[in-house]
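Got a structure for you, questions after.
Here the complex is missing one protein chain, while the rest keep their positions.
By written order: A and B. Residues from 1 in each chain.
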Amino acid sequence: MVDTAPTTTPAEQRAAKRHPGRAPKGYSMRTLPGFSVIALFTMIVLYAPIMILVIYSFNEGTSLAIWEGFSLRWYRQAAANEAVQDAAIRSLYLAFIASSIGTVAATMAALATTRTRRFPGKTMIYALINQPLMVPEIVTAVALLIVFATIKVWTGHTSMIYLIVAHTAFCIPFAYLPIRARLETMDMSLETAARDLYASPWLTFRKVTLPLMWPGIVAGLMLAFVISLDTVVITEFVKSAGQETLPTYMLGQLRRVVTPEVNAISTVILAAGAILVALFFRLTQRKG
Amino acid sequence: MAETGGYLPGALEAEAEKADTRNRWLLSLPAVIIIICFAAGPLLVMVLYSFLTPGDYGNVKWEFSLEGWMNTIVQRDIFDDTLMWADAHISIFWRSFSLSVITTVLTLIFGLPTAWFIATQPPGRRELWLFLVTVPFWSNLLVRTIAIQELIRNEGVINLVLLKLGVIDAPIQMMFTDFAIGFGMTYVYLPLMVLPIYAAVDKLDFRLVEAAHDLYASRWTAFRRVILPLIKPGIIAGSILVFIPSLGAYVTPRVLGGGKNLMFGNLIELQFGAGRNWPLGAALSLMLMTAVMIALIYYVRVTSRDRADG
Partner (left out) sequence: MIDIDNVTKVFGAGDAAFTALSEVSVTIAENEFFTLLGPSGCGKTTLLRLIAGFEPPTAGAIRLGGRDITRLPPNQRPVNTVFQSYALFPHMSVAQNIAFGLEMLGKPKAEVKSTVDDMLRLVRMEAMRDRRTSEISGGQQQRVALARALAPHPEVLLLDEPLSALDLKLRKEMQIELKRLQSETGITFVFVTHDQEEALTMSDRVAVMSAGEILQVGPPRDIYERPAERFVANFIGESNFLNADLAGDSVTLAAGGTFPVRRPDGVRDGKVSVLVRPEHITLGGAGDTLRSTIENVVYSGEATVAHMVLPTGEPIKARLSNAPQGDGALPGAGSQVTIGLAPGAITVLRD
């Protein structure tokens, strides 16, 4: 997109002639003084804390700052910790169900709201789908607390269903984004062609639309999964007793003495997230 | 040729259109229902709750009351029932607002050069840099906050290094201060500033910068007079995108600010926990939501104007 400009443009050469002393060597309008230094500093700052956290998760000793040698001790301890196991399984279970339902709902909604004329209610549907993105998480969380607390008292029912529906609603806009983006790049005439070639609406969807929008759906699913795994505020307010997820477990641990066990769990979460994001990037960046 | 000759829409067309609208609604229905029930609807219930009376053990009594809303900014003296400003709340509002502004400014100072740097990289490397900025954006906010905590705590790496070097004798108390919150929020929200500015710089037509130089502008003048106005929409977008979650932040101030340095989000939580004042919590939530909506509307107007301009 951006042209690969030659090292000196005519304008630069002219400038060099006009102000012989002032035009520095390798002068380029694309670099601004100091910007690269700040940028590199920022990138280091962005990664240093994460790196330190990861490194100390492999520390032999209990300290979060003094290095005492490499060990997998904290990983073993975390893996053996029943509370962690429990929370990890619950997190995965929750993320799996919420992101699956959310992605199906988001896919249907994306099909309904893209590549269309303005139909009555389109703007409303669109606003509703994006609503969870526009309200601070804490506000959504306490609103859910108010509603669910009442329901829990009335029914006495305290299963995972509350967390599942809350996460599903929160996942929908995130799943919707990449699916919608994918659909919008898709050529309508392909579906018209399928209809022309005797495919019923359902077969057109199955044989043409779905395979073509598939990367968007997978990207949406992964995004929704990551979001559900990350969500701590909503979970904290909606969960019933004994329904810790990994993030709420860690948030609880921070009140006590922190050991590198938290670092070990964090590292695993980071790694899982990074892998999903890398896959997401691959799916959405590749054209066609 | 544009005359319609007074045709009514054909029966077939009307039929097809109606069926199309109905199908699109049916397709949207699952998402719409889930969100109405478990995201948008509860907000309306919260409006109702903000006008009720607090229950003795949390929850509410079903009696109408404006106390919830009044208590957001004033408080009643326990003994003589006189009203006075709720100083604690006001200082929390102020902290939320000022820390959000500071966070926005700091992320801009670091984010703008970073975005510029990435956008001016050669194509292959640009994607790598972009990826590197995006990964923290999608990685767990709590984990990133924990990373900051471990860096700045009294037994953390920074204090340790400074002690070893003999710069300080005793650890600097950084945790549980406003500084910690500001630093943490700057760190976690930085990618939100970089990405929109990157998009704006990426769109920038560098021939315009050349033209400015050709017309004798120095680098600084070209930046101020040509580049900055052109990437302004990206800067505004980034600022709003940082400001909004900062204002509603909960996790970062909770972990880094401790129990004393509350922000808006923590104040809300307090009403549903130890405070046992759900109507006040609901009213505070609605206040926060309104503040965020105002910022969002401004954002939408600015960005849609940008889109209309080209």
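Methods note: a contact is a pair of C-beta atoms (placed from the backbone, for glycine too) under 8 Å apart; a residue touches a chain by one contact, two chains touch by 3 or more.
Note that the structure is a prediction, hence the values are computed from the model and not measured.
**Q** Of B:Gly10, B:Gly166 or B:Pro229, which residue touches the hidden chain?
**A** Residue touching the absent chain, from the options given: B:Gly10.
**Q** With the missing chain put back, one of A:Ile44, A:Ala83, A:Leu197 or A:Ala271 would touch it. Which one?
**A** A:Leu197
**Q** Quick one: which of A:Val54, A:Leu212 or A:Leu254 touches the chain that's been left out?
**A** Touching the chain that is not displayed is residue A:Leu212.
**Q** Give me the chain A residues in contact with the hidden chain, please.
**A** Against the left-out chain, chain A lists 187, 189-190, 192-200, 203-204, 207-208, 211-212, 288.
**Q** Tell me which stretches of chain B touch the chain missing from the display.
**A** Residue positions of chain B that touch the missing chain: 1-5, 7, 9-10, 12-13, 15-16.
Note that in this section only the chains that are shown with their structure count from here on.
**Q** How many angstrom lie between the centres of chain A and chain B, each centre taken as the mean Cα position?
**A** 16
**Q** What residues on chain B touch chain A, complex-wise?
**A** So the residues of chain B touching chain A come out as 17, 20-21, 23-25, 27-28, 30-32, 34-43, 45-46, 49, 58-59, 109-111, 113-114, 116-120, 122-123, 127, 129, 131-136, 138-144, 146-151, 153, 155-157, 159-160, 187, 190-191, 202, 206, 209-211, 213-214, 219, 222-223, 244-245, 247-248, 250-251, 254-255, 265, 268-269, 272, 278, 281-282, 285-286, 288-289, 292-293, 296.
**Q** Of all residues in chain A, which touch chain B in the complex?
**A** 1-5, 9, 11-12, 14-15, 29-36, 38-43, 45-50, 52-53, 56, 63-66, 101-102, 104-106, 108-109, 111-113, 116, 119-122, 125, 128-129, 131-132, 134-140, 142-147, 149-150, 153, 165-166, 168-170, 172, 176, 223, 226, 229-230, 232-233, 237, 247, 250-251, 254, 258, 262-263, 266, 269-270, 273-274, 276-278, 280-281, 285
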